[in-house]
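Every protein chain but one is kept in place in this view of the complex.
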Amino acid sequence: MRLGGVPSRKTRVLALRYLGAAALTLFFLFPVYWLFMISFKTPDEIYHVPPLWVPSHIQFSNYYVLFKDGDVWAIANSMIVAGVSSFFAIILGTLCAYSLARFNTGGDNLAMWIISQRMIPPIAVVFPIFLVYVYFGLVDGFFGLVLLYTAFNLPYVIWMMRGYIVDVPLELEESALVDGLSRWDVIWKVVFPMVRPGLVATSVFTFVFAWNDFIFALVLTRTEVITFPVQLTHYFGGQSNFWAKIAAMSVLGTLPIFVAVTMMQRYLVRGISLGAVKG
Amino acid sequence: MADVKLSGLHKYYGNVHAVRGIDLTIADGEFAVLVGPSGCGKSTLLRTIAGLEDPNEGTIAIGGEIVNDLRPRERNIAMVFQNYALYPYLTVYENIAFGLRARKRPDAEIRSRVGEAAEMLGIGNLLGRYPRQLSGGQRQRVAIGRAIVRKAELFLFDEPLSNLDAQLRDEMRTEIKRLHHEITTTMIYVTHDQVEAMTLADRIVLLRDGKIEQQGAPLELFERPRTEFVARFLGSPSINLIPAKLVAAERRVAAIFDGGGSITLPVSKSAALDGAAGRAVLLGIRPQHFSRAGGGPLRDGFVSYSTVADLIQPTGTRTFITIKIGGVDAIAELQAHDVESHGQKIELAIDLNRAVLIDPGTGSVIA
Partner (left out) sequence: MTISAALDGSKRSRSGRFGRMVEDRLPYLIVAPAILILLLVGLFPLIYSLIVSFQHITMTDNDTSFVGFMNYAELFKDARLWASLGHTAIITAIALPLELLIGFLMAQLFIERMPGRQLFVALLVLPTVISPIVAGATWRLMFDVRFGPIGEILSFFAGEPVRILWTVNPYFVYPAIIICEVWQWSPFMFLLLLAALSNVDQSQLEAAELDGASYFRVLRAIVLPAIAPVIAVACLIRGLDLVRIFDIIWALTEGGPGSMTETISLYTYVQGFSQFETSYTAAIAFLVIALLTVITTLVLKRMELAR
């Protein structure tokens, strides 16, 4: 949409764009920077008026406290819960998606129902689920939380993987069927390898969803299986907040996600946009 | 080794009757080509034989055994697909070995069989590569390799050459012909290209709208078509059809062209047309049945025709000219230098022994 022109104009426009890009990056990343900085500051520096933009040196005592007090277990809990639920959601969801994609099982109705499940507002179901969980003694346990996150990730996985499976050429499967594979083998030995990018992108999403969830974790855990977001809110006080802890814990809880997302970055854009563009 | 017998086969897709009552027998070791325009049901038929689709009615028998409720992998068949169906995440070796691995054959056996097949197809040096590193022709060879390595009793080909450019197509056609020569397994080949059909087939099965229009040896369909459809489909450029009316002319029959002019048919044709005076027909003359008149007396059944070459299309070995006959544009195939320039007058000889007469109403060939 830009008209070609005299080189100097192009360079000017490019320079402006870089300026804009830099400004945007500043705006969007400054809070993250601030958070990181607080986690490295001493209490004096944190509660300094006016606020210090850069700590005098980087020190890890805030993190040390978290480890010493055992608060770090929240991170471990989140890892387990997010990881296991993602795993099951991916496996069961992709199998289900295969059936929908290749056999049109349940027709439009089933597909519609599954998508509608995604639209369920957590707040509307957290309460009844809480009641049910209390009844079955699933509160404050790994199983209950994993089951829940698996269930909530399933519609998304099914929706996304169905799109990826449909893109796999049918001939590859048919050729394998003629060559001697059973349908079950075809799913694992042909389809799964072919949709690997989709699996990666989708699993990052399911992991992040389970990792970041707050409301279910808040309601369904007490003392045993505290996950990272809930642990974080324990540091909010009425009068004063334990900022050092908030910052350090936030960093600990955010770094894994940053790493995962950055590594899978090129799959993700397709993941997000595919979901939207395919409607 | 197996013969294939289809009886009373029907297949519906919703309301579409794709295959309408096919009875077909293919002998053991035969190379049968299912050919026809798109939508004629040839692919459907092939896939039904493979077991990838189930027929609504009818039976399929391979080697005398009815296979209707056998899964594709249980039918001991091999199939080559149009888009090669190679697994991009496996090497060429693993692609070829795929079926053998699925049947849990021992490694040593796999190695020797894959090697043999690769050798035969000239891809022995590509075994370590991945499909994305191969050209179209090489990929097709790998696909064929995967089929032959399993030593199945029946080979199915679903338009395997459609994705290749013209030159490659010629090459691969020869390869496939040679393949059949060497391993003499029953092969069923689907294509829409009549040149492939003509050159490869022991038997052509021409399909139209889910039914068999005609089947037989290639030259038989070419020289003695039974319907207008067959006459039009085979032959490139296609047959010229000139509307005319038959009249009696002494002891013979003549055709009066609707667009003016007439032509007297040879005795061989007239005999079959006894009592057909007054009938409307289409006179079918293939481009190859025209030749430049030599100047001497014409042979039996040949007539002379003076005309003007409207357009010339030289191909190097032959020259195709557009002429008018019976008021209709027709193509004649002559030797390279028979005609030099557009608008040139030329004296042609037409071999009417080979002409076909078609009833325009029913589409069947009457003589």
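Here the chain labels run A and B in written order, and each chain numbers its own residues starting at 1.
Convention: a residue touches a chain if its C-beta (ideal position, glycine included) is under 8 Å from a C-beta of that chain, and two chains touch if they have at least 3 such contacts.
Predicted, not measured: the structure shown is a model, and the values here were computed from it.
Only one of the listed residues, A:V139, A:V168 or A:V219, touches the absent chain: A:V219.
Only one residue from A:V65, A:I80 or A:L147 touches the chain missing from this view: A:L147.
In the complete complex, the residue from B:E57, B:D107, B:E182 or B:D310 that touches the missing chain is B:E182.
Chain A residues in contact with the hidden partner, per the touch definition given at the top, are 1-3, 14, 17-18, 20-21, 24-25, 27-32, 34-35, 38, 46-51, 53, 92-93, 95-96, 98-100, 102-103, 105-106, 110, 114, 117, 119-132, 147-148, 150-152, 154-155, 158, 182-184, 187, 208, 211-212, 214-215, 219, 228-229, 232-233, 236, 241, 243, 246-247, 250, 253-254, 257-258, 261-262, 265, 268-270, 272-273, 276-277, 279.
We take it that only the chains that are shown with their structure count from here on.
Taking each chain's centre as the mean of its C-alpha atoms, chain A lies 57 Å from chain B. Contacts from chain A toward chain B in the complex involve residues 169, 171-172, 174-182, 185, 190, 193-194. For chain B in complex with chain A, the residues that touch the partner chain are 50-52, 71-73, 77-79, 81-85, 87-89, 98-99, 102-103, 146, 150.
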